[in-house]
Each structure stands twice: as structure tokens, then as C-alpha cells.
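Removed from the display is one protein chain of the complex; every other protein chain stays in position.
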Amino acid sequence: MATKTAQNGKEDLDIKIRSRKVNVYYGDTHAIKDVDIDIEANTVTAFIGPSGCGKSTFLRCLNRMNDTIDVARVTGEILLDEHDIYARDVDPVQLRAQVGMVFQKPNPFPKSIYDNIAYGPRIHGLVANKSELDEIVESCLRRAALWDEVKDRLDEPGTSLSGGQQQRLCIGRAIATAPHVLLMDEPCSALDPIATAQIEELIDELRQDYSVVIVTHSMQQAGRVSQKTAFFHLGNLVEAGSTEKIFTSPEDERTQNYITGRIG
Amino acid sequence: MAAIAGFTPYLVMLLGVVFFFIAKGRAVSTVDGKLSALHSRPSFHGLLSLLWVFLVGLILYFVILIVGRAAIDASLLSEIAIVDPSLRDIEMDLALSDAKSIAEGNVASRTDELREAIADRFANLTNLHRLALFFVPLLAAAGVGLWQLFKVTPEWRARNRAETILRGILFTCAAIAILTTIGIVLSLIFETLLFFNNMDWRIDKFLFGTNWTPLAGVSDGKIDPERVGAVPLFVGTLLITLIAMLVAVPIGLFAAIYLSDFASPQFRAWAKPMLEILAGIPTVVYGFFAAVTMAPFIRDLGESFGLSVASESALAAGVVMGIMIIPFISSLSDDVINAVPQSLRDGSYGLGATRAETIRQVVLPAALPGIVSAVLLGISRAVGETMIVVMAAGQGANLTVNPLEAVTTVTVQIVMLITGDTEAATAAGPAFTLGFTLFCVTLGLNIFALRTVRKYRELYD
Partner (left out) sequence: MVDLTELSAKHTSAEAASRVRKRNASQVRLKLTGLFAIGLAGLALVALLWTVVGSAMGTVTEHYVTISVPVPAEDFNPEGGELDSVTVGRAAQAAVRDRMRTIFDFADTRAEQRELADIVSSGAAFELADTILENPELVGQDVEFSLVASDVADLYYKGFYGRLTDVPTSTSVRVEIAEDSDEASIFLQQNVFREVVDAVKIELQRRADRARDAAQLQDNGVRAFERRLETASNEEERAEFQTEITSRTTERDRLIGIAEDLENQVQTAGTSDTLDNRMPSVLLKAGGGWIKLTQIQQQTAQGTVIEPLETAEFQAGEWQMLVNTTPEVSRKVSDFQTVILEDLADMDTVTSQFNWRFLSAGDSREPELAGIWGAAVGSFWTMIVTFLLAFPIGSLAAMYLEEFAPKNAITDFVEVNINNLAAVPSIVFGLLGLAVILPLMNALGNDDFRSAPLIGGTVLALMTLPTIIIASRAAIRAVPPSIRDAALGVGASKLQTSFHHVLPLAMPGILTGTIIGMAQALGETAPLLMIGMVAFIVDIPQGVTDSASVIPVQIFRWSDLPERAFSSRTSAAICVLLIFLVIMNALAVFLRKRFERRW
């Protein structure tokens, strides 16, 4: 697969994140074993696998969220735009501004809807004045397909929204930080089917501007939203490739078993 | 005869044990040893008898003890009133206590015909009382025990009945908390109403007056409303509380933030016990520290800046009280900060926020209700704290907000009034009124704080 330079971010099939020989240990537990994977720009990549297979753990390595856990240790190399994100001079704070994250359970801050979206731009100093901020808030809420529902009550607390709205708010909040990559850790697992459909639609639109990595336990969802799929099993990356290929003609037997529902 | 009445409770207990075995034996004999034919096991039959004997005997004993004494006093007082209607209440009481002294062979303040006659009556009544104390509970207990014996049949549901009684005893234990509250409220309210009545219901003068010399204005049971203005006490209490909270809230809160979000497990392992030690030190020790170390230190420090500082300055008492409250604030805040879900923190970190930003903008706002209630509980504790201020704050009611001067507090005044040389009846009024005020304020703070914290828990549980 051809690799182009980082400046050329708009090109399709451009490698955004490249991981080599990544291992993660929680204390004595070896959670991730020698994972090599390339994540392309403007693509939705899905991580699938049975529970406890390490897909979420690996996702959390991509923006160094594991740093917040005292006992977690990461070895190997993860390159974002060809820069090692575990290098000494990389500040996780700066990294996470470029690699945003949306979590399993909607977690709006106990602030107003407006302040939830404005949180990222404010802490990262992305805006110079209030009107710019207003613009960003509106634009992100629109992108998160939430604007029409909340435009009259931006002052209400984010916790007052329904579950699906909360999750879209969290996605809007992540977008507002203006990341290059968006990580999503089972973003729909706490939502009902209608809200799930809305979010999936949203993910598909986000592909225009971001490279999206989504962890999901639902193969149907992976099939619906992703172009690439990676299958994890017991901390190993078993197989990665285009979604179509993984679902129709997997190479590994384990993948086959998982897809057909014999393990899981 | 005098001595046996004291043995009644023990005899009742002995009787209970005796009936336990009799009833148990009887239960066995009614079914000729075939225990499976019994509804309740024999020991439950015994237990039921024992409980009945205990309850009837002991309750009767204490009722007769108290009611009997009161009845004797009342009847003797009425007899004194008939013999000599000119006596005032206090003289009648004196005559009665003299009569008791004569009857018991002690030295009375005065002996006269009336007293001797009453002494005779007292001796007779007391003997009667003692006889009643001995025979009535024992006979009644024995009677009830026999009654229970007749009930022992194979079908008799002794276990259910015994358990009902035991459950009643358990309920009584739980009700003691209520009784305590009722006791507190009634005793405080009674004296408070009496006090307000003696000052012609000028409650406004108590709440808003600025001159506090409550013992100076007493004449003939009446209290001068101009001299019981408690504002200097309230201001003093608030001043010391404010200083204490200025010390305790920042230190406690920052300590809690550090312990919950920054500290390594090893650091926590010794820092938390250290704060717990601070919490376990008795207040009298803090009082000693305030009076012996902190007050002179602050005075010297102030003087080196050219300030004149009272040796019982509000600052010294307030700072030490603040130290006492630090662990209180820090452990409560630590709890609520830890209760903020990790998902909120993750959300913030995931957006590229630093720990400090996460704490300031996400964790603290989320924990705010809990922190507010911790501060309120801290205030309630500071307001009710006694020993530190008794040992290190002033005693004169000085209306000032200057922390370098000596001020007095509500609790100090209560202690001074109650432990002072003044006659108890005079001092009780203002002291209990202050106590009632204190009780209301702390109760209000507690209820409000507990409600806030409960709502907060519901939010994240």
C-alpha cells in the first residue's frame, strides 16, 4: 500500500495512523500482543471481536488515554502522520486535541449544551472571540445533526437531553476540538435502534473530513458504517482488510468462526 | 426493711430464670417428651415466660419507684400547706427537706413541731412505699409467670409470641434515638419559653439586642430585655466560624483534589491516615494548642507588624478550629470528588484537556453540591464547637468583627452560664435559650446539607 506524505491529508488511501508491534500490559496482564495496523484517512475503520479481546484497549492507545491508568504500560510504535505519538516530546494533551474520542456511555459535562461544545475550542484556544465560538458551536451542532433539536435551548444542561441526543452532543463536542482522527468506543451500545441509526448516519458523513475508528460489538453495525474492518481476538489482531472482504471471505478460521457466530 | 426494696430487680430476674425452667419443663411434660408434637420448642416456652416476668416486674418496679416518690412529696407538701398556709413555695420545700433529714436521722437546718410531724408522716409513707416496691412487682411478676404456665399447651405459639415481644424490645432501642431528640427539644423549649416569658416575650431584644449581660438584669425572676441582646455572641460565633472556614475550606479542598486526582497510591497511604489522626484528636487538645501555642504565636506575630493583638484573639481560636475541620472537609470532599464518574474525566481527557482543566471545569462543577454540603456540615460543626473557644476565645460579649480582638461565642456563654457560680435556676434560662438557638441553626444546616448530598448521590448512583 502506497504511503504519501502527511501534508497531503486530503488524498484518499492516505495512511493516517500506523502501528507497529504494539503491546499493552495492565500490571501483569498482557492485554495487546504485537499489533500492526494501518488506519487510513477519510475512512471508517471498525474494530470488531468478542468482549475482552482488547479492541477498546488498543483504541485507547491511539490517543494515549491509557496514560490516565497508573498500571498500564505501552510498548511498540504508533505513528500519527509519521510522528511517534509515544515519543518523549509529545504532550498527550496536544495529541488528544488531534485525536478526539467518543465513549461508550454518553458523558455530557454538567454544563449547558453550549458550554459542552465550547469546552474544546476554549481550552485549546481555537477561537479569538465570542462570535467565532458561536459559529463553531452552531456548525458542530449542525454537523452532529443536533442543531434543529437544541437551537432554542442552548443554555439548558447537557444532561437534560435524551440518550441519543447526549451521544450526538458528545460527538459534536469531539468535533469542536477540530481533530484529525475521531475514535469511537462502542458509541451506540447504550442507545435505542432509532438513535443508533441517527448516529450511524452521522458517522458516515464524518468520513468526509476525518478518519474515524469505531469499536463495536455488533457486526451488522461494522458492516453498515465501515470501509475497513479489523478483527481482534485474545489481544491479537487476527485479520484486517476491507469490510467486504472480512465479511465475505475471511482468511483466518477464527474470523470465519466469529463472523458466523461460532465464537463470540 | 429499707434494704430489701433495692433487691427487687434482682429478685425479679431470678424469678424470671426460675419460670424459664418451669415453663420449659412443663412444655416437655405436656407432650411426654415427644418434642415434635410441640408447635414451639420448649426453650421458647421458657423464653416467653421469662420475658413476661422481666417486663412486668421491672416496669412495675421503676414506675412505683418514681411515682411513689413524687406522690409522697406531693402529699406531704399539701399537708404542710394545710398546717401553715402562710408559707411560700420555697419555704415549704425547705420544710419538707428538713423533715426528710429528721426522718433519716441527719441534721436539719431547723426543727419545729411542723417539721417533726411531717417527718413522722414521711417515715410512715416511706415504709409503705418500700413495702409496695418490694411486694407489688414480685407478686405481679409471679402472677404473670403462673398465668403463662397455664397457657403452655402443644399448640401454644410461644415462639411467635416471644418474637413479638423481642421485636418490641428492638423497636424500643430504635425509638431511643427519637426519645433523645424529643428529650432535647422539650428540655430546650421548656426553658426557652420560660426565659422568653420572663422577659415579656421581647424575643426581638434577644435576637437583635447588642448588650449581653444576662445575669445583671435579673430581679425577682424577671429579666431585663435590654441586657440579653445576643448579637455580640452571634457575631463572635460567625467571626470565628468564618476564620475557621477560611482555613479549612481551601486547605481541605485542595488536599482532597490532590489526594483524589494527583497523589500516588503510596502518598495516599500515609496522607489519608495523617488527616484521620487530625480528625481523631479530641477538641480539648485543640483548645490547649490554641491557648498555649497559637494565641501567643499570633500575638507575637501581630506585634512584630505593629498590631495590637488580644491574647484571646478570635484569630487564634478560629485558625485552630479551622485545623480541626480540615480533615472533615477533606474527607467529605474526597468522597464526592471520587464519586464523580470516571466517564466524565475520560470525556474531558479525550478532548485533550489537562488534569487541572478537567478538575476545574468538569470535576469540581459536578461535585459542587457535595462540596457545598461538606462545607455546610463543617460550618455546623464550627458553630457548635465548644472546647476550643472555651479555652482560647474571649468571655466578654464584645461586638466587633476585628479578628485580632477577643470575641465570645454562643457555646462559650452556655458553658460560662452553666458552670458559673450563679444559681442554676437563673443561669439556665439564657443558657438553654442559647442552646436552643444553636440546636435550631445546626439542625437546619444538617438537614439542608444531608438533603443536598442525598440528591447528589442519586444523580450519580
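Before moving on, here are some points about what is shown:
Lettered A and B in written order, each chain numbered from 1.
Simple rule for what comes next: a residue touches a chain if its C-beta (ideal position, glycine included) is under 8 Å from a C-beta of that chain, and two chains touch if they have at least 3 such contacts.
Predicted model only: the values in this text are computed from it and were never measured.
One of B:283, B:313 or B:452 touches the chain omitted from the figure, and that residue is B:283.
Only one of the listed residues, A:97, A:184 or A:225, touches the absent chain: A:97. Residues of chain A in contact with the chain left out of this view: 9, 91, 93-94, 97-98, 121, 123-126, 132, 135-136, 139-140, 142-143, 175-176, 178-180, 209.
The set of chain B residues touching the chain not shown comprises 62, 65-66, 69, 159, 163, 166-167, 169-171, 173-178, 180-181, 183-184, 187-188, 190-191, 250-255, 257-259, 262, 271, 274-275, 277-278, 280-289, 291-293, 303, 306, 308, 323, 326-327, 330, 354-357, 359-360, 377, 380-381, 383-387, 390-391, 411, 414-415, 418-419, 428, 431-432, 435, 438-439, 442-443, 446-447, 450.
Here, only the chains that are shown with their structure count from here on.
For this pair, chain A with chain B, the centres built from the Cα atoms lie 58 Å apart. Of all the residues in chain A, the ones that touch chain B in their complex are 63, 65, 68, 70, 93-98, 100-103, 105, 107-111, 119-120, 123-124, 170, 173-174, 177, 183. Contact residues of chain B toward chain A in the complex are 264-265, 341, 343-354, 357, 361-362, 365-366.
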